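One protein chain is absent from this view; the other protein chains keep their places.
We just call them A, B, C and D in the order they show up, numbering each chain from 1.
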Amino acid sequence: MLDIDVSATFTAEGADRFRVAADLSVADGETLVVLGPSGSGKSLLLETVAGFHDHEGRVALAGRDLTDRPPEERGLGFVFQDYALFPHMSVRENVAFGGNYHDARDPDDLLAEFGVADLADRYPPTLSGGESQRVALARALAVRPDAFLLDEPLSALDVPTRQTLRELLADVLADQTAMYVTHNRTTARAVADRVAVIRDGEIVQTGSPEAVFERPDTPFVARFTGANCLELDGGALAVPDGRLRFDGAGASEATAESATHLAVRPEHVELDPADPDFAAPVERVVREDGRNRIALDVAGQRLDAYADADIAELPASGRSDGDASAAHDSVGVALPRDRVTTLSDR
Amino acid sequence: MLDIDVSATFTAEGADRFRVAADLSVADGETLVVLGPSGSGKSLLLETVAGFHDHEGRVALAGRDLTDRPPEERGLGFVFQDYALFPHMSVRENVAFGGNYHDARDPDDLLAEFGVADLADRYPPTLSGGESQRVALARALAVRPDAFLLDEPLSALDVPTRQTLRELLADVLADQTAMYVTHNRTTARAVADRVAVIRDGEIVQTGSPEAVFERPDTPFVARFTGANCLELDGGALAVPDGRLRFDGAGASEATAESATHLAVRPEHVELDPADPDFAAPVERVVREDGRNRIALDVAGQRLDAYADADIAELPASGRSDGDASAAHDSVGVALPRDRVTTLSDR
Amino acid sequence: VGGESSGQETTTDGESETTTGIGNATEASEDAPTPTADSATVFHAGSLAPPFSAAEPEFEEKYGVTVNREAKGSVASTKKITTQGRSADVLGVSDFRLIRDMVVPEYGSWYAVFATNAMSLQYREDSPGADEIGPDNWWEILSRDGVKVGHSDPAVDPGGYRAVMAVQLGKEKLDGQRLYDRQTYDRIRDNMTVPTGTETKLEGQLKAGKLDYALYYRSIASQSGLPHVDLQPHVDLSKLNRKYAQHYEKATVTAGGNEYVGAPIAYGITVPSVAEAPVRGAQWVEYMITDPGRRILKNKGLIPKTPAVVTKDGDVPARVAKHAEAKTSVGPLEL
Amino acid sequence: MSTDTETRGEAGRRSDDASASRRATDSPAESLGDRIGAGTTVLAVVSVQLVAFAAALAVGYPGAYAGFAVLSAAAIAARRNRGAFGVLAAALGTVLLVALGLPLLMMVARQDPGLVAETAADPAVQQALYLSVYAPLLAAVASVALGVPLALVLARGFPGQQLVESLVDLPLVVPHSVAGLAILFGFGEGGAFGGVEFTVPVIEFTFKFTVLQTMLGMVLAMTFVSAPFAVNAAREAFESVPTRVEWAARTLGANRFETFRRVTAPLAWRGVLTGGVLAWARAVSEFGAVAIVAYSVEFFYLPEGESLSAQHAPVFIYNTYLSSGLQRSGAVATLLLALSALIFLLVRTVAYDDGGWP
Partner (left out) sequence: MSTDTETRGEAGRRSDDASASRRATDSPAESLGDRIGAGTTVLAVVSVQLVAFAAALAVGYPGAYAGFAVLSAAAIAARRNRGAFGVLAAALGTVLLVALGLPLLMMVARQDPGLVAETAADPAVQQALYLSVYAPLLAAVASVALGVPLALVLARGFPGQQLVESLVDLPLVVPHSVAGLAILFGFGEGGAFGGVEFTVPVIEFTFKFTVLQTMLGMVLAMTFVSAPFAVNAAREAFESVPTRVEWAARTLGANRFETFRRVTAPLAWRGVLTGGVLAWARAVSEFGAVAIVAYSVEFFYLPEGESLSAQHAPVFIYNTYLSSGLQRSGAVATLLLALSALIFLLVRTVAYDDGGWP
């Protein structure tokens, strides 16, 4: 159990003061994913927990109060966003570093596990971003810390390597206490037991991945987790051919009156269904891995949906040629009531 | 038309010599995406084209030979992987920098376009990664270069911002000559007119996104573009209940005899079809954005497929709880012959 | 012995037997307690460096002692003892009056005048007028336009005010004769510059071509390898007798807030009361005022005073006293 | 509640260059602490130290103050939560501070304030001090103006660079009086350029290259002994400018010179300034070489609006020592020290604080 209740303020010339505050706890063996836009304070939060910044409040791990302990006695493994490898040590020496202070794992085994065994004698300044990141991960894992703080540990990897490492990491973290910072939703869903969304230094929602992704609390969370977030007008959604009401829709906590937005994930938007709620013109079709993301224009608001269909089979003429030329054909749309959440903008 | 035919060698202590060689041309208005694993020489290639490294061969833009020109006379806009913002200038000054040498766009307009208008008076050292990247993009666009060299311009962005910027960039690049380095396949497919895959400093395949993604030339390209790549044994695939032959499958260029691998993209693998080729146990289910990636065990080899179905409706008991516990139920699989490419490992 | 003692020619006096009544007991008691002092420290003026360095090995050989010499300007050497709290076994300076005025009585009670020097004019073969210059026309050449004559700083170095005095004396009559007139003098003065504090740097500046002529001690000039003109006693401040002393008095130099009156050059030497090995110091003084020392002084261009003169008062060590005459003045100069 | 804090990280963590990160640390702990509080603390600490020193001096054991200083530094480090290693570092560092500061402090403490004031009013002293700020400034400017291109070339690297670097460092080991002679021989009448005349045609102004007793010579001597510091500092500064940032400027259309002017130089200027200050300081202290090359020089004395002749302060101080004794020369030295300390503080606080860029 990693208990965190901290707040810290940061100042720099030319910038406003930036304040990070969090009251979180991470259960034993749980991976808490911290999701948030860039500049929301994710890195600062992790660094504060690790003991590198003055702060108020307290940090405790498994009941042990860490607040007054120096970083080296906190037992927290940290993977830095910019790797922070020791440039004067070979890759193997980097991974073996912690061995002097802990009962550590064999560096060569770890490097092999991360697919960088052949870099063991190289020095970090000549590694590429992805290579560096794997070494940084191996280095943090080597000392078997009590809990992990991971700051975008996979961001610099190419996709196949990231996939491999994401699974490796999911295995490693399966029964580990960890805070894992990422912007990547796929990664978030793959490793998260619980998700915390941070905005401007403040935690705005925590919950299971399901809860956060499917039932966002605020329009911000909805947007950030990749859901469509459409503005309501007096509790109703303006669609091309009228207005739709969503009274009591989904797991909404907002009453119809106070609701200002509705959220629905693109994968739940049904295209060309038997019983469409309305029809909307297709704005843009973007080919993503193995499917198409269709952007629809709903009375001036944007609604994304996925179409599995192959490009040629699309109802509209949009083609994934990366071209901005919009395809204006309309397509029928249904918004399944149990997938829609209504929100009030606080 | 950007013609590139260069080769350069790089040395560093503790590292082997690294050699980059490329013979490419980018047509006017075309965006060439350079895809490759980390450490494959993408950045070095771009820097060489921009004129920062000694090289052999030549670089020409629209018939103009750039080989002996200094970088500032090449008319190439460069977005660096690590942003390379001027730390002593405000964000606005950064974007306005090129205005002294070129007829440039208004910095504030650009910053607004990239959603960072409120950072105009901040200084780069206090920006977060994603904020920096947007400023770097705006800065390169400001001078309206003749062609663009973009080194992972979206890597540090959170997903919603990346989506927005990807589209913005796709619009900007629509009629621009550009080389665009990325590991991100989604981005690659969204912006690419053509794709070049680089490995160990050498271009191993170029072609349209379709060609590269659907009909990889080599197992390396197949794996790197995210296709399943399974080893064949004497031209046949070992499956749990026998062997499958793929004679004349798809657009294969390898004869059945010489074929050593087969490639098929996960989105083309059919699960639970009416007429399965074989049944395979499910190894792992990973929840990705709006769908599940299912990893199957095909006689010891891994085969990925997508299942749209919601977690609860999965044929297997695997749940996306980030847990490594495998789900061993079997599922029927079909490999559509017209989607399979056979390859020979060169 | 009064202040009126005779002004002798420096080199011709033969009386060396004058031993004043300083008890032998002193000598014995001084020698006895420090038989183990195996090193001696000598502070001395830069112009004494050549003879003292030549004497050092012989002295060390003779007495089995290590000599540490510290050369510095005369004033600086004196001040090391008076203000820096340093101790030395010998102090040798180019003007005994420094010892008279600054060292006695607090840091010493006696001193010896043991040598004189002369001012001379050094030049390079390619200095303007070098091919014509001689003892009889040096003033004419020095007064030419654009000739640079350097000397050290009168404010901080006796060599400096002595150079100025030498030039002043040329326009003063001695026995009704003068070397040059006031105009020539003024022109020479205009050509004179002060490129350094102490005279030790002049030679280098001359050699480097930044000076055409340098006015300094004959002891330096004769050692440097460059040609030089020996000035006449009329101006060279070398004559330690009454007649010349009175002539030299006509020159006065004001510098650094002090007024210096012309006088014969008279080197002083003493064993300060703060000496740690006073016997060694006395041995050095004895060495310098006896034959071996005199020979070296002469070799190095200095003019030994024979016999040396010591003060009448003060604890003159016996080994020194027995080679020197005790006086209360040398020529016109009060001791 | 405060944890183990590395103040450096708070403000400088994102800096992509060393100097940005350095400056950011100038307001340590202030992010959470109170800016005014910090100022008061500094004042309090300084006062306590001065009182302790005065007390130690009064009882005749100035050495005891050293112990006090070391202990108090350690105590402050302990209070600021720097860990055992931090306390040790503070204590050891203070030993050096005492070794450097105690002699100066005792020298200053020895002075008679009345005499110092009287000396300060002496025009000759004022002229010497003026010259000793002014000539070293010229030397520092020359060192920087010529040293910066050299540093740039060295930072870029070329084969045989070690030779050139060693040559640059060589003046450092040359004994000061030898340096003076070397300059006389190198640039004097018989040496290179000695007596060379340039005539500016239109205004009929003839410039004769003479080093002895001229401002030119003084500045040359000072440059000789101080330029290595400027070059070394500037080289380090240029080397710490990230290459990719310079490249970015090139791709935006700036040529080499423009890149230097707008990117490299602004990023390196603090290092260059540090080098200039070191060079200035070194030139101020120079006695040997100046005493040979330019014992006293004619220069234009602005306060009186006329040309006059004076000596460089170290020479002046030495001469005062010889002619007027320790007390008076000590007073001049104290004035020089105070003036220099003031200039250092000014440079460090005013010039280094340019706002904006953190």
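In the analysis below, a contact is a pair of C-beta atoms (placed from the backbone, for glycine too) under 8 Å apart; a residue touches a chain by one contact, two chains touch by 3 or more.
Since the model is a prediction, treat every value here as computed from it, not as a measurement.
Student: Out of D:Ala52, D:Leu152, D:Met215 or D:Leu308, which is the one that touches the chain we can't see?
Tutor: D:Leu152
Student: Sort through D:Gln127, D:Thr274 or D:Ser296 and give me the one touching the missing partner chain.
Tutor: D:Thr274
Student: For the chain left off this view, which of D:Ala120, D:Val164 or D:Met215 is in contact with it?
Tutor: D:Val164
Student: I'm checking contacts with the chain that's been left out. Which of D:Val42, D:Ala55 or D:Leu71 qualifies?
Tutor: D:Val42
Student: In the complete complex, the non-displayed chain touches which residues of chain C?
Tutor: Answer for chain C: residues 39, 46, 49-50, 52-54, 66, 68-72, 84-86, 200, 203-204, 207, 223-225 touch the chain left out.
Student: If the missing chain were put back, which residues of chain A would it touch?
Tutor: 47, 50-52, 70-72, 74, 76-78, 80, 82, 84-90, 97-98, 100-102, 123-128, 139-140, 142-143, 145
The definition used in the following text is that only the chains that are shown with their structure count from here on.
Student: Quick check on the contact graph: shortest path length from chain C to chain D, in steps?
Tutor: Each step joins two touching chains, and the minimum needed here is 1.
Student: Could you work out how far the Cα centre of chain A sits from that of chain D, in whole Å?
Tutor: 51
Student: When the centre of a chain is set as the mean of its C-alpha atoms, what distance in Å lies between chain B and chain C?
Tutor: 91
Student: Give me the residues of chain B that touch two or more other chains.
Tutor: 90, 123, 125-128
Student: Specify, in ascending order, the residues of chain D that touch 2 or more different other chains.
Tutor: 24, 356-358
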